[in-house]
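Omission of a single protein chain aside, the complex is shown with its protein chains in their original locations.
After this line comes chain A, so read on.
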Amino acid sequence: MYRNMVLSRRFEERIAKIYFEGKTPVFNMANGPIPGEMHLSDGQEPVAVGVCAHLTPEDIVTATHRPHHQAIAKGVDLDRMAAEIFGKATGLSGGRGGHMHIFDPEVNFACSGIIAQGMGPAVGAALSRKMQGKPGVAVAFVGEGAVNQGGWHEAMNLAAVWKLPFVCVIEDNGWGISVAKQTASAVASNADRAAAYGIPGKRVEGNDPYAIHEVAGEAIARARAGDGPTLIEVETYRLAGHFMGDAEGYRPKGEKEALFEKDPIPRMRARLIADGIASAAELDDIEAAAAARVETAITFARDSADPAPEDALTAVFA
């Protein structure tokens, strides 16, 4: 789990830096080697690793517009994901999809840019596995903002009434762009909404990978056993803005600083050492290996060729 958390963080740090190449001094989203919107997940790594630690490549994950940490935890090909984010021919879709549309069928990973959109496909994949008698669970990651979307409720109900091997994991980072959770929903814990579907709901506080790992383990075991879906809401933190370039004027003063003090990566590192699970030197090695892995991916992406412009017209139909 620590390895993937660090890998995700290093990856996004590099992406963030490169993102601003060509976009300074005047920020223009269209410029630079990585154009378009960029949603980073710094701080939210515990959710992804805590859940995905229980999954194999056969299991299905649908993620959101903020997909990198989940993709990495699910084992998406890092080189080809980096190339996709750079819009290169070697990218997972040859540059057609981009950062919000990362598809890696090898490990059953998909994501999309419209809120709560991953719910239906994850429920459908769970249905398919059940109908085919094939093993595997489907996990849909969504933000806490997505839970107010109509499609979310419809999909939860289907999963529950059909008792599908499905888990919905809500990443509650407190914000839907500039709208605070409490102004968008009258319930404090979205896990309570599970009652509306007659399924278990659990909330995990503290952005703690161990606690997430435990709760997710129970839910996924339940799904694998054929006992139906579970709803999990995890408290997490978005350390960055909603997207790169977000001035974050909506955040109360001091919120960010307080969050950085709770950065889950140094916290987990300290705990691993305190519990005697790993030495500082071993963790340094993990960190160095992660940094090197990220460099390889970035180099692969940078060195890859642009797609041919007219390739835009291909791959519309199967």
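Everything below uses one rule, namely that contacts are C-beta pairs under 8 Å (C-beta built on N, C-alpha and C of every residue); 3 or more make two chains touch, one makes a residue touch a chain; residues count from 1.
Just so we're on the same page, contacts and distances are computed from a predicted model.
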What protein name does the UniProt record of the undisplayed chain give, "Pyruvate dehydrogenase E1 component beta subunit", "Polysulphide reductase NrfD", "Molybdopterin synthase catalytic subunit" or "Iron-sulfur cluster-binding protein"? "Pyruvate dehydrogenase E1 component beta subunit"
So which of A:Gly50, A:Pro67, A:Gly87 or A:Gly228 would be touching the chain we can't see? A:Gly87
Identified contact with the non-displayed chain, of A:Met131, A:Ile177 or A:Ala195: A:Ile177
Which of these, A:Glu106, A:Asp192 or A:Asp306, touches the one chain of the complex that we don't see? A:Asp306
Which is it among A:Pro105, A:Gly133 or A:Gly249 that touches the chain not included here? A:Gly249
Considering the whole complex, not just the chains shown, which residues of chain A touch the missing one? 26-31, 35-37, 84, 87-88, 91, 93-101, 112-116, 145-146, 148-151, 176-179, 183-185, 245, 249-250, 306-313, 316
